[in-house]
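Let's look at chain A:
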Amino acid sequence: MVETVLRYRTDEPVADPAVTVDAFAAQGNATAVRIEPGDDALALLPYLDRLALIEVNFPSFADGRGYSAARSLRERGYTGELRAVGDVLLDQLSHMRRCGFDSFAPDKPISAEAAEAAFATWPEVYQQTVDGRRPIWAARHGTKDA
Partner candidate 1 sequence: MSAKIKIITGNDLRTGDVIWWTGEGWSRHVDNAVAVDHDADAIIARENARQVVTDTHVIDAFAADGTVRPAHIKDRIRALGPTVRLDLSLKPADPQAGNWVI
Partner candidate 2 sequence: MYQYDQHDQAMVDARVAEFRGQVARRLSGELTEDQFKPLRLKNGLYLQLHAYMLRVAVPYGTLNSAQMRVLGDIADKYDRGYGHFTTRQNIQYNWIKLADAPDILADLAKVQLHAIQTSGNCIRNTTADHFAGAAADEVADPRPYAELLRQWSTFHPEFDYLPRKFKVAIIASETDRAAMRLHDIGIQIVKNEAGEIGCKFFAGGGMGRTPMIAPCIAEFVPALQMISFLEAALRVYNRHGRRDNKYKARIKILVHEIGVAEYSRQVQEEFAHILTLGLEPPPAELDRIKAMFADPGLETGLSDDLDRSDPDFALWVDQNVHAHKQPGYAIVTISLKPTGGIPGDATADQIRLMADLARDHSLDELRVSHAQNIVLPHVKKADLYRVWQALDAAGLATPNLDLITDIIACPGLDYCALANARSIPLAQKITERFADVGRQRELGELKLKISGCINACGHHHAGHIGILGVDRKGVENYQLLLGGAESADTSLGTITGPGFSEDGVVDAIEKVTDVYLARREGAERFLDTYRRIGMVPFKEAIYG
């Protein structure tokens, strides 16, 4: 089955459309924002409490700034929905998930089954990121159960 949005959260989706960073700053009550590759994700830190959805746009799959934006936001306490939108490709999903994205709205739809297979690409991981997966070094030394 092909979905337009792949979502891996149990809470209710935000109904409001995501607005640009500028509009978000001006509105004062918006709960959803969309950031572009050049935007400073950390500028959203003061608003994390009221934000329920942050969309990170990938105009081109090759522009990887969104990975850092996502992971930085998660590391600093954002727990709302983090959605990768745009030129998001199947072979990128597992890395995106590791950087904290928990929903995906690819321009070219991806089936839920294909996405599941993509997430299962790596049986283990070397790095500790923000997805709670236990890195190989922790498995080796019995430290840090995630």
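Just so we're on the same page, a residue touches a chain if its C-beta (ideal position, glycine included) is under 8 Å from a C-beta of that chain, and two chains touch if they have at least 3 such contacts; residues count from 1.
Per the selection procedure, all candidates are chains of the complex that A comes from, given by their letters.
Given the structure is predicted, the values throughout are model-derived calculations rather than measurements.
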Numbered candidate touching chain A, per complex, among 1 or 2: 2
Contacting residues of chain A [partner candidate 2, same complex]: 37, 61-65, 67-69, 71-72, 75, 89, 91-92, 94-96, 98-99, 121-129, 135-137, 139-141, 143-144
